[in-house]
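Following this message is one structure expressed as structure tokens.
A protein chain is absent from this complex, but the other protein chains hold their places.
Chain naming follows the written order as A and B, and within any one chain the residues start at number 1.
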Amino acid sequence: MSNPPDFVTGETEAPEMVNRPAPPPGPVPAAEERRTLHDLWMAGTEAPREVARFTSEGAQEMLAEEQEPILAGQMGALVGDDYLSRPGPSGEDTQVINMGPQHPSTHGVLRLQVELEGETIRRVKPIIGYLHTGMEKTAEALTFAQGPTNVTRMDYLSPFHEELCFSLATERLLGVEVPPRAQAIRVLMTEVNRVASHLIWVATQGMDIGALSMMLYGWRERELCLAFFERVTGLRMNHNYIRPGGVAADLPDGWEDDVAGILAKVPPGIADYQDLLDDNPIFRERTVGVGVITAEECRAYGVTGPILRASGVAWDLRRAFPYSGIDRYEFEVPIGNGGDVYDRYRVRIEEMKQSLRIVAQVAETMPPGDYRTDDLKVTPPPRARLDQSMEALIHHFKLFTEGFKVPAGEVYEAVESPRGELGMYLVSNGEAKPWRLHVRGPSFAHVQALPVMLADSLIADTVATLASADPVLGDVDR
Amino acid sequence: MAGPANPSGFLTTTLQKAVGWARTRSMWPATFGLACCAIEMMATGAAHYDLGRFGMEVFRASPRQADLMIVAGRVSQKMAPVLRQIYDQMSDPKWVISMGACASTGGMFNNYALVQGVDQVVPVDVYVPGCPPGPQSLMHGILTLQEKIRSGEIAR
Partner (left out) sequence: MSDPASLPDRAAALLAGLAEQFPRARFGSSLGDQVVRVERDDLVAFASAARETGLTAFVDLCAVDYLDRPEGRFEVVVVLLSTRLCLRLRLLVAVPGEDPQVPSLTGVFPGANFYEREAYDLFGIAFSGHPELTRLLLPDEWEGHPLRKDHPVGAVPVQFKAVEQAP
């Protein structure tokens, strides 16, 4: 090894890359442009505010040079940002508070720089990238069959939706149809996933607001769903079950009993949560009228999912662009009218009930048949046939070493994940590995819209609003 | 008596055992959940798998009040200095469990963005493999660490 990797920059050139010329650097906007007055965090919705000039450290951090050595001395280490005091619009001093990236209530490694005037929030700046995993680059190094293992770890609370989106995009490029049983299994798993994800959401929302017992109750019901996942896919999370061509394996014997168990035990749990929270005066005080975002702002910022529905727009991708046979099942799309945290809570509770309704219908009407397409160029042959047929062995070998080649093309596919529109833009150049995979994570837009939701709120509302936006940082940073 | 299990060689065996016993009861973890492993860590703390029976259900947000840092999830290059800062802020005695494949070795993401193993940043006592490790695996890791502390293998 030539030089040990430096963990801060992590650059270790693979030997074959050492002699390549460095790519031309992209044009960097002039330093003056970066430091000019700007306030487009509220663009389109509020008048721009006066902000102070930033120092030469770059616009990411709000530094005050004269205070830096004092704090460095106090903390014994160099800090990345600092407390900054300067006159605000009303003449009072404002203070910059840093929340995160290590914080119990930021739902992951999200960092918020909040500029406060007393207890009122004047400006919020989300800083992300603390979970950036380079998954889009990794996707270019994995075959299409390996793709679900990569994307399933992006939004780790709804892994089935990520796998489904990737598989649907690949299948559109390939031009293969999956059999009805595979479609029904996919719907079953994704809807139970929606219930499991919303259960975590209600648990963490309650815990963040102070109803600590919600954390234990939410996980109690989620364990039922995870036990079901483990029986079907072998794993509690990050399953790699929904693959291009169908699903990895058929449902095990006795799956109807497992589903019946979920349908028997989860609705009473949801009823318990509603008893505890719906009319709870403390919960209502903390959530009604808090974190409001209007439908126009949602569209401008790309906010979708329960947040958009709570703002009054009846937009659900399962209705607008149905996929995987979901239009065969009856369900309702709950919408709110206030766009505040309480409405999002009600919408998600109702979505859980509707998802269970879909699960019941799938369990009753599960069609018989194959669990994956019989196109041999895509699907590996059954393991038993490998002993009997040379052709099966060769197919298996080529599919798992090289992967199947996908015709050149580009496609954008989206599914309705528990957080919103989860989209994937997949470009293939005819090889066995994607040329480019871009994942449009719903939480990326929601984190960007946080300043809009938090405009002129109190600092105590930050946590409630952030929890109601339900960000998953794996989706944001990828 | 000095030896491999007791490098300081100063404490008598009974007192060392008592200290080790006290340290392992109610070791409070610092919240360092990063990604998918954090969800399994929360599941371990929840009612079904119950870390509370080991006195560990209180995840302290402030590193000053915690003794155990469970690095649960993938550590990106941007997060590595933060990780080190939190570790430095914890007071002795402190231990680190590296939970999951990404924290132990970089996992399936051998690329520019991740630190390939959190032991490049902080010293690790126990590695828990899995992607993500189920609550039983994490508890096995925690109990292994407790065993190591009680037996004096980690004398801190």
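The rule is simple: a residue touches a chain if its C-beta (ideal position, glycine included) is under 8 Å from a C-beta of that chain, and two chains touch if they have at least 3 such contacts.
This one's a predicted model, so the numbers in the text were calculated from it and none came from an experiment.
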{"item": "Touching the absent chain when the full complex is considered, from A:144, A:166, A:229 or A:301", "value": "A:301"}
{"item": "Per the touch definition above, residue among A:103, A:132 or A:153 touching the missing chain", "value": "A:132"}
{"item": "Contact footprint on subunit A, counting only the chain that is left out", "value": "1-2, 5, 8-14, 17, 20, 22-29, 33-34, 38-40, 43-45, 58-61, 128-129, 132, 134, 136-138, 140-141, 172-173, 296, 298-304, 313, 315, 320-321, 409-412, 414, 421, 423, 425, 427, 435-436, 438, 440, 444-445, 447-449, 477-478"}
{"item": "Absent chain, residues of subunit B that touch it", "value": "77-78, 106, 110-113, 116"}
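The rule we apply is simple: only the chains that are shown with their structure count from here on.
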{"item": "Intercentroid distance (Cα basis), subunit B paired with subunit A, Å", "value": "27"}
{"item": "Subunit B - residues contacting subunit A, complex", "value": "31-36, 38-40, 42-43, 46-48, 59, 61, 63, 73-74, 76-82, 85-86, 88, 108-109, 111-116, 120-121, 131-132, 134"}
{"item": "Residues of subunit A that touch subunit B when the two form their complex", "value": "5, 7-11, 76-77, 80, 101-104, 108-109, 129-135, 137-138, 149-150, 153, 156-157, 200, 215-216, 219-220, 222-223, 226, 236-238, 473-474, 477"}
